[in-house]
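Only one protein chain is missing from this complex, and each of the others stays in its spot.
Here the chain labels run A, B and C in written order, and each chain numbers its own residues starting at 1.
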Amino acid sequence: MTSFGESHGPVIGVVIDGVPAGWSLDLDLVQAQLDRRRPGQSAFTTARNEEDRVQCWSGCLDGICTGAPLTLTIRNKDARSEDYQELSQTLRPSHADFTTMARYGVRDPRGGGRSSARETAARVMAGAVAVQILAKAGIHCYAWVHSVGQVSMDAEAYALQDSIPYTQEQIESSPLRCPLPDIASAMENEINTARVRGDSVGGTVVGWCQGLPAGLGDPVYDKLDADLAKAMISINAAKFFELGSGWAASSGHASHYNDPILAADTSEWTHIKTATNHAGGVLGGMSTGTPLWFRVGFKPPSTISIDQNSVDHRGQPLVLKARGRHDPCVVPRAVPVVEAMLALVVLDHWLGFPSAKIQRLLP
Amino acid sequence: MTSFGESHGPVIGVVIDGVPAGWSLDLDLVQAQLDRRRPGQSAFTTARNEEDRVQCWSGCLDGICTGAPLTLTIRNKDARSEDYQELSQTLRPSHADFTTMARYGVRDPRGGGRSSARETAARVMAGAVAVQILAKAGIHCYAWVHSVGQVSMDAEAYALQDSIPYTQEQIESSPLRCPLPDIASAMENEINTARVRGDSVGGTVVGWCQGLPAGLGDPVYDKLDADLAKAMISINAAKFFELGSGWAASSGHASHYNDPILAADTSEWTHIKTATNHAGGVLGGMSTGTPLWFRVGFKPPSTISIDQNSVDHRGQPLVLKARGRHDPCVVPRAVPVVEAMLALVVLDHWLGFPSAKIQRLLP
Amino acid sequence: MTSFGESHGPVIGVVIDGVPAGWSLDLDLVQAQLDRRRPGQSAFTTARNEEDRVQCWSGCLDGICTGAPLTLTIRNKDARSEDYQELSQTLRPSHADFTTMARYGVRDPRGGGRSSARETAARVMAGAVAVQILAKAGIHCYAWVHSVGQVSMDAEAYALQDSIPYTQEQIESSPLRCPLPDIASAMENEINTARVRGDSVGGTVVGWCQGLPAGLGDPVYDKLDADLAKAMISINAAKFFELGSGWAASSGHASHYNDPILAADTSEWTHIKTATNHAGGVLGGMSTGTPLWFRVGFKPPSTISIDQNSVDHRGQPLVLKARGRHDPCVVPRAVPVVEAMLALVVLDHWLGFPSAKIQRLLP
Partner (left out) sequence: MTSFGESHGPVIGVVIDGVPAGWSLDLDLVQAQLDRRRPGQSAFTTARNEEDRVQCWSGCLDGICTGAPLTLTIRNKDARSEDYQELSQTLRPSHADFTTMARYGVRDPRGGGRSSARETAARVMAGAVAVQILAKAGIHCYAWVHSVGQVSMDAEAYALQDSIPYTQEQIESSPLRCPLPDIASAMENEINTARVRGDSVGGTVVGWCQGLPAGLGDPVYDKLDADLAKAMISINAAKFFELGSGWAASSGHASHYNDPILAADTSEWTHIKTATNHAGGVLGGMSTGTPLWFRVGFKPPSTISIDQNSVDHRGQPLVLKARGRHDPCVVPRAVPVVEAMLALVVLDHWLGFPSAKIQRLLP
């Protein structure tokens, strides 16, 4: 996939190469994922209102993919760039403003330009195509909000599940995209408390992949978990990645965090089961056949309405107080982005998995 | 770089393309890094004794690199594969044994084969070359042990430093590679306690890069932090990656974790300073010019002398008690590997940084 | 660069990553190159009439490139797909129809779909950007028609030139894009003779790069000439690639085809000159600093108005006589495509050329 477009340019788009020819693309499903990422869904997200209608420019004829590169775009309509006018003379703390200047010498001040989280719409479109292909292969990708500020679900519990513990309906039942209603309510409070103060709050998202066969991934450099780490940290505001119970395991003992292997039929190696899944579904860079799960941590959105010390373009000190639209918490909208990146990484490895063709060559 | 070789095959090697022609390679420095990674250094690491003498097979004539691919190898001498003989019929919990079977259908049971942590010697050799090149450019890479089990240094303190807080000598002053003597002693106790029980313990390593100019990295896909995440999670036993104060920030507020920008001379964008460095030296995927720092978490080594439930090659249950050589804690030896991977990622971005040549073209 | 779009879909486009930030993009020059490739320019090319107006979708703000991916597109307007309706049931000899079916199982019958030569418009747009950047560095790319059918310029003469023998005005002085008026007239006759018979005729194009410094290219796999060969053979209908006097040299002797080296100031290696340039400006995969020149051969366009034996989609025999618009000779329109691909390959190597930055590191 190759994405293009800036926050306030004419379009955000993505070119996807390698979509199977003959595939019947469901653009409604792409639209549905875009709608989940879209701003303006609830009081907990930015009020910017974009229709975000997906358009197909190439690679699909009468609903059937032709094998040629598939190009999907959305238009940018609600570009109130005057909001950003005064910001063009200002460096915002913890934004990419001055690193962009250091890298490029110029920057597009309208909403962060290329560094805007609006670029993730391109990923969601590509991911929605990957999700469709994986679903046909029985592989399903999920994500939900695990924590907001100090309010958190129980991470250890995931290591005890041998299949996805929540339905998509449970996940979507609250605007927080947290499947447990009580926790979701507490998260809402956490966000409201931050918003009232003009502040913002961080959070974490769980990614989960169900139905993955054992053996996906390479043992040294293109490890499945390493590729996931890169994909997740490439999401705007993502600051940590943890596979399975990795965080807890790094301060614990093998006698607790090793996953005992259960008796099994080994005529095929995909049937091995373990009593627990602290590993998060990957060992030695390759999938185990148990659920893949991981957490991604997002920092609190950097744009807040509290006074901050900063400088202008000439380096002169100023006090900054944001007035534009901004999210007090990014994690509910990050859920479809995590899902999309998960699907793209898994599909990439799945397509490269040794095919029946090669195995036929072996004695 | 391309690595090759298995734990108990004849050699472990690496082919490095792109070393500048005319470069005077210091093989002694490569050897010194290998010695830091080498097993058998202290009571806290595995007793396997390898000389690990680096040999150069190509790319260097009379000590000067020719621009041709540089090939470095070490021999595997102490391959007591009989220790592993009985393991070849056994699947070890939380090892890559059955994922390797699922991926390849065959496996080299001698010490983990390609999945052995001995492969990291190849990375250390390549990293030692990268370290030399970066040092000439004034960029220095460090790593040290931050925590072992429940014993930990203070992560928040790093965000308050505007340069490396410890010297290489302080880091190397204990076999733990923790620069604070009291903490190092407590870590030794933590490891000894685990070893006496036949158990193992996890830990974390900090990576730190000093002297990085602002603006390295790409704003969307090949973000500097995303590439670091992939590199770190590709190290054996690494299970989480955290940029700067990412873990803490994901449960906190922007009013605390934003880094205020200080008044500065902006005639060059590399001179911007911030009052704190919770960001860990990267914003929007690009370096800020402040120190780059991150943490990597390692699980406890999976081979322990405590009884574990597992299965044999036929899936029949058995109770496994390891007898081979094994580390009770991997993090001291992981330090040079983290340094090596950090240097390789940074060098890659540094080489791709817009050159003076391109800038001369601009008006 | 990533191209997208089909012959008769809504757009043809290209995403170009790596354009220097701060670059002032001249879209008129891009348009001028598109106009040279555009059909309907003369009696010697297809009558299809497309406006081919370039549009910029991303990467450029107020005429200045931002460093973000640059997306350029043209619309497809004159899509008389009814002309192709009957062809959808037919396999055309020497077209990609049945290889597309074998590869993808479906095909877009409207004008060849993704295999249409209209895709080369994407390359011309990207190439026109590369041409602008190279021109600033003093590197200039040219192409002209060397032969049509049996009418040919003298290839040996090129080996005796130490700079470009023709001006761009001479090249453009005839619709054939052959700089010698007499030869151009004979070529016109050759094409007219073919057209009258309903036939088509092949030809060759010379590519020439002036101002290339010595030492571009890699000595083994990414040789400059090997990359040019791939780029040229990837152009529709291109069937051979010859570097310098390669064809003649392969039936001759070194005593004639070796290029004697002239006395020179070797304080810089870019000053070496040779008495002749049979090598075509590349030795050992690296540029010599003399002009780079090569030839590309194009087969006669496969669509002709003469009866041909073929089959329908069911494999039943039929006699095919084309009625759509088609070129009797493709080489005049191939000239800007050869130029574009030449510029893209040279720019890619030029950007990767060891920078002053690395050289400063050396003693």
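Here is the rule we go by: a residue touches a chain if its C-beta (ideal position, glycine included) is under 8 Å from a C-beta of that chain, and two chains touch if they have at least 3 such contacts.
Since we're looking at a predicted model, the values are computed, not measured.
**Student:** Which of these, B:Asp108, B:Asp218, B:Glu242 or B:Asp327, touches the one chain of the complex that we don't see?
**Tutor:** B:Asp108
**Student:** Sort through C:Pro179, C:Gly203 or C:Pro291 and give me the one touching the missing partner chain.
**Tutor:** Candidates C:Pro179, C:Gly203 or C:Pro291; residue touching the omitted chain: C:Gly203.
**Student:** Which residue, C:Arg177, C:Lys223 or C:Arg333, contacts the hidden chain when the whole complex is considered?
**Tutor:** C:Lys223
**Student:** Please identify which residue in C:Ser3, C:Gln132 or C:Ser174 touches the non-displayed chain.
**Tutor:** Checking the options C:Ser3, C:Gln132 or C:Ser174, the one contacting the hidden chain is C:Ser3.
**Student:** With the missing chain put back, which residues of chain B would touch it? List them for me.
**Tutor:** The missing chain touches chain B at positions 2-6, 9-11, 13, 15, 17, 21-22, 57-59, 61, 64, 66-71, 103-108, 113-114.
**Student:** Extract the touching residues of chain C with respect to the undisplayed chain.
**Tutor:** For chain C, the residues touching the absent chain are 3, 91, 93-96, 98-105, 114-115, 119, 147, 149-150, 152, 194, 197, 199-204, 213-217, 219-221, 223, 225-234, 236, 239-247, 249-255, 257-266, 269-272, 274-275, 278-280, 282-289, 297-304, 306, 308-311, 313-317, 354, 362.
Criterion: only the chains that are shown with their structure count from here on.
**Student:** Which chain has its C-alpha centroid at the greatest distance from the C-alpha centroid of chain A?
**Tutor:** C
**Student:** Do the two copies chain A and chain C share over half of their interface residue numbers, or under half; same or different?
**Tutor:** Both copies, chain A as well as chain C, present the same residues to each other, with over half of the numbers appearing on both sides.
**Student:** Please tell me the distance, in whole Å, between the geometric centres of chain A and chain B computed from their C-alpha atoms.
**Tutor:** 26
**Student:** In whole angstrom, how far does the Cα centroid of chain B sit from the Cα centroid of chain C?
**Tutor:** 46
**Student:** Enumerate the residues of chain A that touch no fewer than two other chains.
**Tutor:** In chain A, residues 3, 103-105, 114 touch at least two other chains, as defined above.
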